[in-house]
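Every protein chain except one is present and positioned as in the full complex.
In order of appearance the chains are A, B and C, and numbering begins at 1 in each one.
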Amino acid sequence: MTTVAQKAAKPATMAQALGRALRDAMAEDPTVHVMGEDVGTLGGVFRITDGLTKEFGEDRCTDTPLAEAGILGTAVGMAMYGLRPVVEMQFDAFAYPAFEQLISHVARMRNRTRGAMPLPITVRVPYGGGIGGVEHHSDSSEAYYIATPGLHVVTPATVEDAYGLLRASIASDDPVVFLEPKRLYWSKAEWSPDAPAAVEPIGRAVVRRTGRSATLITYGPSLPVCMEAAEAARTEGWDLEVVDLRSLVPFDDETVCASVRRTGRAVVVHESGGFGGPGGEIAARITERCFHHLEAPVLRVAGFDIPYPPPMLERHHLPGVDRILDAVARLQWEAEN
Amino acid sequence: MTTVAQKAAKPATMAQALGRALRDAMAEDPTVHVMGEDVGTLGGVFRITDGLTKEFGEDRCTDTPLAEAGILGTAVGMAMYGLRPVVEMQFDAFAYPAFEQLISHVARMRNRTRGAMPLPITVRVPYGGGIGGVEHHSDSSEAYYIATPGLHVVTPATVEDAYGLLRASIASDDPVVFLEPKRLYWSKAEWSPDAPAAVEPIGRAVVRRTGRSATLITYGPSLPVCMEAAEAARTEGWDLEVVDLRSLVPFDDETVCASVRRTGRAVVVHESGGFGGPGGEIAARITERCFHHLEAPVLRVAGFDIPYPPPMLERHHLPGVDRILDAVARLQWEAEN
Amino acid sequence: MTVQELPGASYRPSPPPAWKPRTDPEPLLPDREPYRVLGTGAAARFDGALAVRLHAELVRGRRYNAQATALTKQGRLAVYPSSTGQEACEVAAAVALQDQDWLFPSYRDTLAAVARGVDPVQALTLLRGDWHSGYDPREHRVAPLSTPLATQLPHAVGLAHAARLKGDDVVALAMVGDGGTSEGDFHEALNFAAVWKAPVVFLVQNNGFAISVPLAKQTAAPSLAHKAVGYGMPGRLVDGNDVLAVHEVLTDAVRRARAGGGPTLVEAVTYRIDAHTNADDATRYRGDTEVAAWREHDPIALLEHELTGRGLLDEGAVRAAKDAAEEMAAGLRERMNADPVLDPMELFAHVYAEPTPQLREQRAMLRAELDAEAGA
Partner (left out) sequence: MTVQELPGASYRPSPPPAWKPRTDPEPLLPDREPYRVLGTGAAARFDGALAVRLHAELVRGRRYNAQATALTKQGRLAVYPSSTGQEACEVAAAVALQDQDWLFPSYRDTLAAVARGVDPVQALTLLRGDWHSGYDPREHRVAPLSTPLATQLPHAVGLAHAARLKGDDVVALAMVGDGGTSEGDFHEALNFAAVWKAPVVFLVQNNGFAISVPLAKQTAAPSLAHKAVGYGMPGRLVDGNDVLAVHEVLTDAVRRARAGGGPTLVEAVTYRIDAHTNADDATRYRGDTEVAAWREHDPIALLEHELTGRGLLDEGAVRAAKDAAEEMAAGLRERMNADPVLDPMELFAHVYAEPTPQLREQRAMLRAELDAEAGA
C-alpha cells in the first residue's frame, strides 16, 4: 500500500490515470511487465499504455502476436518465474479466446499447488457499451469472471479509483480481472498524477452519495448514471444513497448491507444482462442478510437478456436514469403478486 | 414434438436414455450429425454415443481432431448449411476452449442475421462432480452459459427427461447447451426405450414432490439429494416441495413462483459455486416476484466458492442432505440481523 | 519388470513399426518467391475479357474504399477498415468463386462481399451502427463479416464439409489477415479442413500489419504459406497486388477443392495503404517511405500497364470503368445519407426462435417505456 502526500490536482481522464498507474507500477517494480496486442509502439488502441515501451523498453511493454490464449498463457509462465504480468485484452469480447487459460489455470494455480505457486497477473479488460462500438466491442462480461473462484474482479468508476485500484491490482499476489469501463475512459476529474492518493486494498465498496430513501448499488460504467438518477430523484422526493462496489470479488457485504439496512430499499444497477448477471447475486445476498430490514424486494435494472445490440439501439438497452427511477418507484409497491 | 404410446418399461440408465435419444434423432432426421472427441469408434468416454457410428456411419457420428473450438466452430458452419450438429464436449472443463465460438457465434448468429441464420446446435456437456474425477473433470459451468443470451440451457435429472429433453434440444431451432449430470449417468429408472413418453418443449419446470412447508428448487445432479433431504425432513416435521427446473434458460417463473407462493419459503440447491452461480439469479427473481409471500429470505445451498476440490474432499464441497436441512432450519429464523 | 517380462520384445533396428512417411512434403511447400503473372509474359496466356472485367472491378473497388472512407468523415459510417491497396485480393476472392460457393469474409472484407454481389449499403450496416449483418447470408452465399479474428475459418470448414457430405458441389473460400493466423482458431480450422479433406480455400491477406504490429512480431516463419505443410495441405505464395496471379492461384485452389483434392492455404503478399481504420493513426508505427514503395506497386497500375501494353484496354474502357465506379459511389453516398430507421422492439425478435418468457417481459417493459415517451 502506497501513501503519497496530496499535491495540487488538475483535470485528468481515467485513461490518463490508468496509464499513470501502469507507469508508476513499472517504475517501482521491475518485475511488472505489460503485454498485449498493440500495447507497445501504438500505445494500445485506447492509448492507455502510451509511452511505456519508450520509457521501459520492448521487453517490459511488449507487442505480442495476435492470440489471446497465448498472451494469457505465456503470462502464466512468466508469473511462474516471478514476474508480474499485466495483460491487456483489446476488448471485452476478445478476452473469450483466453477463457480456458483464465479458468483452468490463472484462477487455480495457487490452489492447485497449495499456495506454492501464486500467479500475480492483472488482466485488463476494457468493457461495456455506450461508445457506439461495432459488434463484439461492447460486452459486459463480468458475470463470467465473478463465477470463477480464484479471481479477483475489480472495476473503477472514478479517475482516482482507476489509479488506486489498478495499483492495488498489480500489487496483489492474486490474479485480478481489472474491468475498465471504456465509456468512462475520457471522463475527467480533478486529480494529480504526481500525488495520487493512498492505494487501498481491493475489496471495499464506497458510498458515493448518502441518502435515506433507498440505496442504488452499482459499479463501473453505471455509477455516473446512478449519480444522475439520484440527483433527478430529488424532484420526486426520494433521497437516494449510491454505493459504488469497486470490487465484485471480494464483495463488500458490510458496506452494502449497512446501507440497505439504513434505507430499507435497494436497486442494483448494471449494464450486464440481467439473467445470470451480477445483480442476481447481489440482490440475493442482500436479501439473505437484510431480509427483515427490507420494505420491498431488491430490484434490478440491467441490460436486457440479449446479445449486445447495434449501437443505434444501444440507448434502449443500457440502464438509464428513467429506468432506474421507474425501479425506485416500484420499491413502494405492496401488491398481492 | 413426438408422442409415442407407452409400452412396457424396464430399468434403464440415464446414459442409455441419452444414447437412445441420439439414435432416434439421427434415425428420424438425416441432418442430425454427432461429433466430438472419441464419439465414434469408442462410443465416447461415457459410452453415450456407443453404436452410432456403426449404425449411421462415420459421416454421421464423427471422431474429430482434439480441438474443442474447432469442433464447435465447424459445427457452426455445418449448421449454417442446414445440418443439426450435436456436439459432445468430453468434460465440463474441456468446453472452455470453445467459449469464444459459443459466446461470439453460436449464441449470436440468429440475432446477428435478424433471424436469417439460426444455428440448431446441441452442445452436450457432461458436468458436475461426485464421481471422484481428477482436476478439471468435475466443474459445474452452468453460470457461464446462463449469462449468455441466445443459448438455451437445459439439464435433465431423470432417465425419462434425459431422453425427452435431449430430443427436444436436438429438435430446437436454437442452440442448446445440454448439461448432463455425469454422476447420474448410471442412475436407473423404469423406462422403455421403445416407447419413450411425449417430448415436451424445453422450458418447463416440474414439481417432483409436493409439500407445504417450503420449496426446494434444484436441477440436475442435486435433484436426488433434494428428494432425499425432503424425505429426511419429514422426521423434523417439514413437508418439503421439490421443484426440478430442467431448463435454466428459458426459466419457468410460473411453476417456481406458484410453488413458493404456496409454501412461503424456499431454498435453492445446486453444486455450482454460490457466488455468481444460478442460485443468486433464482433467489433474486423469486424475491422480486413473491416478496410478500415470503416468510423468510430465499436461501441457497451451493458449492463453496473454491476451485473444484480434490475428490477426497469433494463430499465436503457438495450440497448434501444435512446442509440442505440446515438451510431449511434457518428459514424459520426471524432475528435482528 | 525388465524387458524380458514384456512378451515378444526383441531387438529391431528398423523404423518404428507404425511409422511410414505420410506424404511427401515437397509439393506442399510454396514457391520461394510470390507467384506473379503481370510483367512476366505469363499474362499472355490470359483470358483478355476476364482481365478487363477484373480491371473494372478493381477500379470499382478502389472507388468503394474511397467512398466508404469519405462516409466516415461525414459521420455516416462509425468506422471503416479500408482495403485500399488490397483490392486485387478482395476482387479475386469474389471472382474465383462460382455462384453456389460460399465466401467467409473477415471484418476488413466488405469489398469482397460487395464484389460478390452484396448490396454495398447492406455490407456496411455493421459499420454504421445498424444491425450486425445487413444482408441475408444465404442470398449471395456470403457469411456475416467476422469481427473476432479467425473465428470464421472453422465455419467455412464446417460449411464446406457439410456440403460435401450432402453431395453438393460447393467450395468455401475464407479470408483472414496475417495477424489472424496467430489465433488458435486458424490452426484448428486448417487442421480440420485437411483431415476432412474439406473443399475450402484459405486466403491470408498478408498486408504487413495487424493494426500496429508488423509481421516480424507476428511470426518467424519463412512465409505464412509455409504453415500449410504442417497441416498436410499445399501452401501457395502469391503477389497479392497482381490480380491475375491471385485470381489464377485462387481459381486453381478452388478447382482443386471442387475436385475433391482438399484445402489449400494461399498467402497473398499485399499492403494496407490506409490506416487500420479511420480511427487509427498509422504514422505511429510506420514510415512514409514504406507506404510510398507500396504505392509504386499498386494493383490497378500493374494491371493497367499490362493491359494497355497488350492493347486490351483503351482510354474508353478505363473511362467506362471509372464511370461505373462513380455511379456505384453516387448510389452508395445517396443511400447512406438516408437515416436508417431501426425498430427498438426488434431487439427481442431474433435472440431465439420464440422469445423466452423473460424476453417477453422485457419487451413489454420497453414497449411501455416507448409508449410513455411517445405520449409525453
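FYI, contacts are C-beta pairs under 8 Å (C-beta built on N, C-alpha and C of every residue); 3 or more make two chains touch, one makes a residue touch a chain.
The shown structure was predicted, so the numbers you read here are calculated from the model rather than taken from an experiment.
Counted over the whole complex, the shown chains touched by the missing one are A, B, C. Of the candidate positions C:R63, C:R236 or C:R256, contact with the unshown chain belongs to C:R63.
Set against the missing chain, the residues B:P11, B:P30, B:G82 or B:P310 yield one that touches it, B:P310.
Within the set C:R36, C:H161 or C:R256, the residue that contacts the chain not displayed is C:R36. Against the chain not displayed here, subunit C makes contact via residues 1-3, 6-19, 21-25, 28-29, 32-34, 36, 38-40, 59, 62-63, 66, 182-188, 191, 194-195, 197, 208, 217-223, 226-233, 239-241, 262, 269-271, 273, 290, 292-298, 300-302, 304-306, 318, 321-322, 325.
Mapped onto subunit B, contacts with the missing chain fall at residues 37-38, 40-43, 45, 63-70, 93-94, 96-97, 132, 134-137, 274-275, 304-307, 309-313, 316-317, 322-323, 326. Considering the complete assembly, subunit A touches the hidden chain via residues 33, 59, 64-65, 67, 69-70, 72-83, 85, 97, 100-101, 104-105, 108-118, 149-150, 152, 172-174, 203, 249-254.
As a working rule, only the chains that are shown with their structure count from here on.
In this assembly, the chain whose C-alpha centre lies farthest from subunit A is C. Between subunit A and subunit C the centroid-to-centroid distance comes to 36 Å (mean Cα coordinates, whole Å).
Our note on geometry: subunit B versus subunit C, Cα centroid distance of 39 Å, whole angstroms.
Centres computed as Cα averages put subunit A at a distance of 31 Å from subunit B.
Counting partners per residue, subunit C has 131-132, 148, 184-185, 346, 351, 356, 358 as the residues that reach two or more other chains.
Shared contact sites, meaning residues of subunit A that touch two or more other chains, fall at 69, 93, 96-97, 135-136, 275, 304-307.
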